[in-house]
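One structure coming up, written as structure tokens, with questions to follow.
All protein chains but one are shown at their positions in the complex.
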Amino acid sequence: MEPLVSGQSNEERRSFSTALFLLTSSLVVLPLVFFIADALLSFESSSLTPIFFKLLFRALTFGATQAFLSASLSIGAAFILCLALLSLAPARRALLESPLRALGQLLFVLPGTSIALLVLSLPRGAVEALEGWPLIICAHVLWSSFFVAAHCVERLSDWMESEGGDLLRVAQSLGASRSSALRTTLLPVLKGEIQTWFPLIFLWSFGAFSTVLLLGSGPTHSTPEVLLFYTLLNDVNSSRLLLIFVATLGLQIAFLGLASRSSSNTSRLVSPASREVTVRRHEQLRLPAAFFFRAIAVVLISGALALLVSQVASVIFGGAPPPSLWSGLLQSWLYAACATLFCGALLVAISAVDARTRTRFVWGLALSPVLIGVSWSRMPGLGISELPWATALPLCAFALALLQLPFSALWIERSLSTMNSDLILYARSAGLSESQLFWKLRLPYLRPVFEKVLCYVFCIALGEVALASIWLRERPLLSLEARRLAQSYDFNASAWVFVLTLASALAVREILSRSLRKFLA
Amino acid sequence: MRTLLLAPTPLLAIFFLLGACSRISLPVPEKAKDFRVLTYSSMTGPSSLGAEIERIFEERCRASNKALVCDLVLVPEDGDSSLVSTYLARPSGFDAILGLESLQVAQLKSKSKVVRSEFFARGPHAFIVDTHVWKDSTKWPKSWKDLSNFPKSVFLQDPRVSSVGIGWIKAIFVHELLNLDDARTLSKKVFPSWSLSYAAFQKEGAPLVWSYQSSEAYHRCEEKSERYRVLPLEEGYPVQEEFVLIPGESLSNEESLFMEVVLSDEVQSQIPLKNWMWPASEKTKLPECFKATSPVKPLLDPAPQNSAAKLSEWTDRWSL
Partner (left out) sequence: MSLTFIEQSRLRLHDGRLLSLEGHVGAGEIVALQGPSGCGKSTLLRHLAQVENTPLPFLLGGVDVTTLDPDKRGISLVFQKALLFPHLSVSENLRFPLRFRAPYRSWSFELQARRVADFLEALSLSPLASRSVTDLSGGEAMRVALLRALLPSPKCLLLDEAFSALDKETKAGVKSWLRALIKEHAIPTLLVAHADEDLVDFADRSISWPQDSASLRF
């Protein structure tokens, strides 16, 4: 689909897309290049002992293993939930879809600290039994599986009601049994979903920071991000930092490259659901294991609900929040508001570029807060750690907004791919200019995506630990306070952090919906 | 439209320019405004030893009738970097460092200029037992070798970040009280600081925490509680010596005064009940509740210079 930017020809549109891509890339790549160059100039190989290489290798393998397990289990749990829901009759399914979506979004927007606290509030025996990397994986699975399940249900539901049902009938009419027909028709779609979500969850888990800090039991549970963080703060010489940085970034880029290659062939084949399709009755999926799936789904959902309820209960009955939380709340809100504003501007910008440029942004998924934090901190001449608070805060917020760009680009692209191109033709024939098409058609169409992304960014900023720990350490931000409280096992305070973050998320979502509606009206 | 979309660019340019400018003109004027002391977080509370040092320093400074910088600011560590790293990242930001461990002092001396360093407090390390978790003291381990029968029972501190953790490194590598594999088995969780580990310990997170012999005294003196006790081990425990250090090439009047204050009888006498350590000055009278602390056999480092040189390697091996 051609991009819609006011009063511009295709040539100008392409140059705008290129300019925006170069600008945002240079903000990331330039500090990186300077940092690497500076580190190479002051390279001291004496600190690169065999033990260091073992530490680095262990961190990389631990990071990759827990990320792989987190992604696999998350997607497994998501598919169990998804298939359980799809096996219900449409009316009953519609009743459960909304709560699932709400739960998924709720858990997804909660910062890593809150998720870690949720997991730590399991019964003491369970926590001790799972101490270490199983707890970390639990946190990642809890955080992502409901969100992925909600998305899969929506996508598969649309697919079933469009061509999926017909394909199922064709397969059966050609002699396949019901389960064979399902396997033939449904599995490719599920494969497409796996190829979308697995890399994302893998990369997020690989780059996990606060969950590892809070739920790990020490250096044996260092992901590359955590190792990078401690090395940044405790090694004056940059040699080790450089090696860890290059190894981590290299691995993430390699993984992203592999993931892109495997998904590019399939993504064409899985036709996106069209919003214009009228809802038809579709067959129930009478999976042989439907009962089994539903039983597991009930356990998963009720487990998550129980955790949430216990947190809320502990807040209500646990007393007032510690004063230290209030002092940082306003600063945290400022930080989060800045990040959201920057992200909003960037979202509008990337909505205007062409699809090809947008998909290029996806490479940014290889970056994480700590990687950005390291390269900007050690970039000669920038001196971020010595900037006054008034400058450091918006800079940190901007870095956070930049980091959300790849995921937002992916989400926007996915959403736009379902937009009926006939709508554009109709709008043009009705006399709308290119600028009006952008502001009146494309942006309102993307409003749900904007709402979700901005709410997500706000909550992430509220609970963000990595960048804040590098650049804003001296401020009593909510996220840093939450980290300190969680590390000292202060669960009552942790419940307040959870509630404050949740209330902020709901309030922001409400405010954002209204202001976005007004802005786009 | 294009201008609106490219609005972040001038903002970014300003940020980078500001950053570059701040690097060129470092905050030297801060030195003229206050006397900044880098120390650990438990030294900075309102009723801590640090508060007393601050009060006494400022009093004596103002009474000296010289044009001195008398406003003392205690800067706590951030919990993620050691005192040495924090100082080396910003050498001009601090006039003194309070609370360095002996190996850290040697480390700093090897990387930066140090005018003067003196030890002002000491104390043996010790495991502190929560008697509510381990009720029967007859079943407690009697020696370091016995500890290997109690896996995942200790909260520790990260030696990369915390000076208390360095004591653990000494126990393993200097005094060879237990081997590295046993040490790993014993570890339940590693915390970035002593205060976080102790707070978690007090919430019945673990039966043991790596701390100081004087922690028992704290609970007895302040809380009148016998709940938390030293775990007596026949081989003994490493001793930590805490230092006050003035970095740089010359000693200013304020720095000299600060040293004097920390080593004065007035401050030394407050160390037991404010800092919960033993004062360097042996003539300082100890409170009664302090004297009743369970005895431990103190182990001194026979070759501190060698230990300092190997600290980095030992920390790496421990991290593995």
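When the chains are written out, they are named A and B in that same order, and each has its own residue count from 1.
What we mean here is this: contacts are C-beta pairs under 8 Å (C-beta built on N, C-alpha and C of every residue); 3 or more make two chains touch, one makes a residue touch a chain.
Bear in mind that the values here come from a model prediction, so they are computed numbers and not experimental data.
Shown chains touched by the hidden one, complex as a whole: A.
Among A:A171, A:I301 or A:A336, only A:A171 touches the chain left out of the display. Only one of A:T184, A:T220 or A:T391 touches the chain withheld from this view, namely A:T184.
By the touch definition given at the top, chain A reaches the unshown chain through residues 163, 166-167, 169-177, 180, 184-185, 188, 191, 266, 268-271, 283.
The rule is simple: only the chains that are shown with their structure count from here on.
In terms of their C-alpha centroids, the spacing between chain A and chain B amounts to 38 Å. The touching residues of chain B, when paired with chain A in their complex, are 1-2, 5-9, 11-12, 15-16, 18-20, 22-23, 26-27, 78-82, 85, 88-90, 111, 152, 156, 158, 160-161, 184, 187-192, 195-196, 199-200, 203, 205, 312-313, 316-320. Residues 5-7, 16, 19-20, 23, 27, 47, 49, 51-52, 54-55, 58, 131, 217-220, 222, 229-230, 233-236, 342, 345-346, 348-349, 352, 381-388, 391, 394-395, 398, 435, 469, 473-474, 484, 487-490 of chain A are the ones that touch chain B when the two sit in their complex.
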